[in-house]
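Complex shown without one protein chain; remaining protein chains in place.
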Amino acid sequence: MLTDLSLAEARDGLRRRDFSAVELTEAHLDAVAALNPRINAFITVSADKARAQAAAADAALAKGEDRPLLGLPLAIKDLFCTDGLRTTAGSRILEPFVPPYESTVTANLLRDGAVFLGKANMDEFAMGSSNMTSAFGPVQNPWTRRGDNRALVPGGSSGGSCAAVAARMALGATATDTGGSIRQPASFCGIAGIKPTYGRCSRWGIVAFASSLDQAGPVARTVEDCAILLGSMAGFDPKDSTSADRAVPDFAAACRRSVRGLRIGVPREYHSDNMPPEIEAMWQQGLAWLRDAGAEIVDVSLPHTKYGLATYYIVAPAEASSNLARYDGVRFGRRVEGEDLTDMYEKTRAEGFGAEVRRRVMIGTYVLSAGYYDAYYLRAQKVRALILRDFTDAYAQVDALLTPTAPSAAFAQGDKMDDPVAMYLNDVFTVPASMAGVPGLSVPAGLDGQGLPLGLQVLGRPFDEETVFAVGAELERAADFHHLPAIRAGVPA
Amino acid sequence: MSGVIEGRDGPWEMVIGLEVHAQVISRSKLFSGSATEFGAEPNTQVSLVDAAFPGMLPVINGECVAQAVRTGLGLDAHINMVSRFDRKNYFYADLPAGYQISQYAHPVVGGGSIEIELADGSTKRIGVTRLHLEQDAGKSLHDQHPSKSFIDLNRSGIALMEIVSEPDLRTAEEAGAYLRKLRTILRYLGTCDGNMEEGSMRADVNVSVRRHGEPFRTRCEVKNVNSVRFVMQAIEAEAARQVEVWESGGTVEQETRLFDPARGVTRSMRSKEDAHDYRYFPDPDLLPLVLDEGWVAGLRAGLPELPDAKRARFVAEHGLSAYDAAVLVADQETAAFFETVAAGRDAKLAANWIMGDFFAALNRTGCSIGDSPVSAGALGQLLDLLADRTINGRIAKEVFEAMVDTGESPAGIVESRGLRQVTDTGAIDGAVDRVLAAHPDKLAEYRGGKDKLFGFFVGQVMKAMAGKGNPALVNEALRQRLSA
Partner (left out) sequence: MSLDPATVRRIARLARIHVGDTEAEQLAGELNGILGWIEQLNEVDVEGIDPLTGAAQMAMRLRPDTVTDGGIPELVLGNAPDRAGTFYAVPKVVE
């Protein structure tokens, strides 16, 4: 089936004219039509646009054009503004919003010939680890526990992107990661996903959650597919002051590099007594694979790991409370009328934002408010400096780090909803790299006892995604992960 | 205007500090590429960045930074080689992002000072606390619709320099002098056009009152006053209000107020009633602003001569009085005009002509120095005609008025109207003879000792010569004939 191809295989098939871009896109649109009512991975499906893009790709292919993503159908997280295509950020407040501009990352993908199937569901404003906070309904993980049909969460916030790719509704997808929003859902959905170095992908045109942390990255079913997609997404953008003016390496080539001689760090603080034994075992297995491939395993310390989450839950809400002030019902989005301007603001934002967003905006407002700034925000920034120092020190000894991606496999929809902190703990392994801005890749490594995928996380030095890809590709080869989710294209419901 | 308010139970002193918002002269906005021109159609000079659309990001305009640094150098201020941008968070309809990008903790320019000149000839140095860059807000129009306010974001995101003075000002006059001097410096530097009517320079006035020798009492801020005159009036009105509050046993509350020029009073601002808690924090969309030493040195080398230096030079080089020099340097174009006219000529005479007939003509015609019908070159030519005695002083005024009316050259006017001075002694003697013959009675009176009739005879001779007689020769000829 065309939908079972990897992105690289589909690219090669198009080049060989084994099938047309229109056929490839139609196959994926069929999968979307069949599966989306159940999985809810897409908020908006842009079928007509996708068909037109695919037809244009076929014309270009016929002329012998060779662009990296020509004719390859993708899902776009609904946090990326897309010109003329509704962009909601998973929020009621942006429900009617149609941007008159294209984000730099998606513009880069279009430049390289990609086909956009539609906008992927997500936690509202990317705030969440389960996709339960979307105003457009939860996303169901295509994976289910063995012998148990209960709907599981795909993780979040890029849950729609990851579910769409896992269920073969798209060859790959864009995603964003602020504290783990690429890596954790990739792990939950049994696919690969990389958060590149902060500054690698332009943030221009991506609805902001926490500006000092937000990074776009790809999710796909193979490490190489992620490398191909990142190669198109990345690049310097003068419209983003935090964009790094660096050349984009050949990430796909890096996937074929050997890991022999690389020093792989094992951060001892990631071990804990409450880590499920299956995850601990998977981690050890990953280390063994790398050792077998010639890497040297080194014990390292990231002493401030345990403070990462608390730091994150000050910094991210603080920035979000300010970033989300623009949703006021004046220039775009939903407005709820009020008696006066202030009343209009308060009603618009109370009704437009969901509970988790309101909670985080309140926390952020509080930690920045007079009398609390030093105790919370300033202290968090100092701890953040210590977390960065941890990584800098570790990378003086090792080339990359290996950890589990998440402390658990996918959980059931509705779980952890009563206690915000329990939900936040999902990001315990992913947040430190976000705070430090270093790249992190999640690779599917195996299944737990209930048949759910588990991911391993490879962290690298700033702007050394190539080593991360090399290590990730080695793990992928060793794991030989070919398990399939229960819900996927071509399987009757 | 003295700084002392006589209260019911003794005198009060005013304490005044000014926060001036000066719009930076630049083609595009501080963080976006939209234009900054004044007066465009609503929302036509607005980018998606200015309107704070989702995902839009600020990128700083280097020229705005250069302008702030130039201004700092012009105020003798410390330039901070590393500064930072913060977000000032508050909700308002004309603040699209819900925050203003400003520099709170680490401004680009630190302490400096401005010397002001007062009417009694004294000078006073006023401290400048800091200068920082920030975004302007849009404009709300409240009078276009019965139940709605209209928002125009053309101004949103234009670069402002906020220039904060120390509370060193003690009178409304000092505040006025400070504002005018600051405006002059900004105009010299070309960093702000200083146009208060168009709002490109606005002042927030902090006023408190105290008994002599006391520490500062609570201050109030009078927002957005848009002329020097109104600033001075607002200070007087607000200080008087505070004295009244204190003397009737009340307490002045720290608050933001508005000045109503029509009624000459300040009033509390309703929309600012909410407790302020701006939640400043470093803008994560931006990076630290790190200046290069060589770049700053280049800006310093490119600064024009500033008014204080120019004034000192006019006194030293041209022998002008301090007062005349101060008047001429108050405006850069006037100073340049003066220098052109004075070049190689009698500088004091040039200054007198400019401050006298020339300014009067500008006033009368409503022209500015830039579109004056009399150029500096033409005025210089007129002074040359005086110096080489082609015309006399009285004719010169006539020629000048003709220059204002026609724009013609002074030489052309003198020739076409036959205004050349008569130095032919035969012609002068003839005119003297005719005048004396025509006034035998006056001649008798003069000879009888009424000396002051000499002036009458001079006038009559000049009149007979249509004003063109050389005054010295006319005097000489008359003196000879009358004493004969």
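Each chain carries a letter (A and B) given by its place in the written order, and its residues are counted from 1.
Note that a contact is a pair of C-beta atoms (placed from the backbone, for glycine too) under 8 Å apart; a residue touches a chain by one contact, two chains touch by 3 or more.
Only a predicted model underlies this, so the values are computations on that prediction, with no experimental measurement involved.
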item	value
Candidate in contact with the missing chain, chosen from A:Pro68, A:Pro249, A:Gly338 or A:Pro407	A:Gly338
Touching residue (missing chain; options A:Lys77, A:Arg168, A:Arg183 or A:Arg384)	A:Arg384
Of B:Arg155, B:Arg183, B:Arg219 or B:Arg279, the one touching the omitted chain in the full complex	B:Arg279
Touch criterion as defined above, residue of A:Arg145, A:Arg263 or A:Lys347 at the omitted chain	A:Lys347
Positions on subunit B contacted by the hidden chain, ascending	26-28, 32-35, 41-51, 59-65, 84, 91, 93, 140-142, 144-153, 258, 269-271, 274-275, 277, 279, 282, 284, 286-290
Hidden partner interface residues of subunit A, rising order	96-98, 100-101, 198-199, 211-213, 238, 241-242, 244-245, 304, 306-307, 310-311, 313-314, 321, 325, 328-335, 337-347, 349-350, 353, 358-359, 361-363, 365-366, 369, 372, 375-376, 378-386, 388, 419-421, 424, 435-437, 462
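Keep this in mind: only the chains that are shown with their structure count from here on.
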item	value
Distance from subunit B to subunit A - Cα centre to Cα centre, in angstrom	58
Parts of subunit A lying in touch with subunit B, wherever the complex brings them together	80-81, 87, 89, 94, 97, 99-101, 103, 203-208, 210-212, 238-242, 318-319, 321-322, 324-326, 328, 330-332, 341-342, 345, 365, 368-370, 373, 377
Interface residues, subunit B side, partner subunit A - complex	48, 51-60, 87, 89, 91, 93, 96-99, 149, 151, 277, 279-281, 284-287
